[in-house]
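A protein chain is absent from this complex, but the other protein chains hold their places.
This part shows chain A:
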Amino acid sequence: MSVFKKLIASAAVASAMFAGPAMAQDNVRIALVVKALGIGFFEAAAEGAEEAAAELGNVEIIYTGPTDTTAEGQIEVINSLIAQNVDAIAVSSNDTDALVPALQRAMQRGITVISWDSGVAPEGRQLHLNPSSNSLIGNMIIKLAADHLPDGGQVALLSATTTSTNQNIWMEEMNKVMGNYPGIEVVATVYGDDLADKSYREATGLMQSYPDLDAIIAPTSVGIVAAAQAVVDAGKVGQVNVTGLGLPSEMAGAIESGASQSFAIWNPIDLGYSATMLAYELSQNGVEAAPGAEIPMGRMGVLTLDDNNEGAMADPFVYDASNIEQFKSIF
């Protein structure tokens, strides 16, 4: 049976024209391997995967992972998935390199392998799905502030440390698109060192130095929470909008108090959905993952691969008062 299935799988890869209809009778089994079971973020991703499965019709999702976040545990899980001869494995890895041999074995047996969220080295997967890209994030953080300032205004950046690579790249990308947001003026960039007390103090200082400040953009989870608290304590809720990148569970209080109108981060549901769609396309529709390829992923549009076979899913997802209740218990 398994040999027969493998033959069909190979045929599917070889000829996209017939493979789709041929597999339609049998359920396609896509394994979603996560860093560890019981983490809200991944439970939400599994929810998205189920959504994709329902849309595709003939897909069975195997949501699995180790009980703790170790590479060893994931290797065991992957080996058992190889033994079950699933059609595709989509993995968020605990280690960039350690999973490569196991995943290569899976690929040799004709199993489609992609990584998402946390990637594996290029030789261990066919493609990697990033939740977003630096340029999308850079654009999003200024857009979040600008959306609530139709007449323009003063904004300030509260970053992590002066040497934080991620934050510096995002701010650089943000500066590139500043021309698209006329009237928005970045008056200062300060650094809270990802310490709650220093970030709080810097945010307080910003409000003192710039009495007309309209928004504080904090592309760091510690900074955004501390800035929101500083705005509440300064009695400036409604005058200064705190936005940036944060987690719904951590920002629920800030949204509730009104210190933050909205903020952004990846949406795990969309991520699980897209990973499933991509795995299906590669496994069943004969799409080849190669630099420059454009792979459809249902309602999330198209994934364009770069030279490392990596692609960015979408803009960071915006969270506000309308959806915070749903997501604050997820991650």
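Criterion: a contact is a pair of C-beta atoms (placed from the backbone, for glycine too) under 8 Å apart; a residue touches a chain by one contact, two chains touch by 3 or more; residues count from 1.
Methods note: contacts and distances are computed from a predicted model.
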Among "D-allose transport system permease protein AlsC", "Acetolactate synthase", "Cytochrome c oxidase subunit 2" or "4Fe-4S dicluster domain-containing protein", UniProt-listed name of the chain not shown: "D-allose transport system permease protein AlsC"
If I consider the whole complex, including the chain that's not displayed, which of A:Ala106, A:Ala226, A:Met313 or A:Ile330 touches that chain? A:Ala226
Of A:Leu149, A:Leu195 or A:Ala293, the residue in touch with the unshown chain: A:Leu195
For the chain that's not shown, point to the residue among A:Asn27, A:Ser209, A:Thr304 or A:Gln326 touching it. A:Ser209
Interface residues of chain A toward the undisplayed chain are 162, 188, 190-191, 194-198, 200-202, 204-206, 208-209, 225-226, 229, 233, 249-250, 252-254, 256, 328
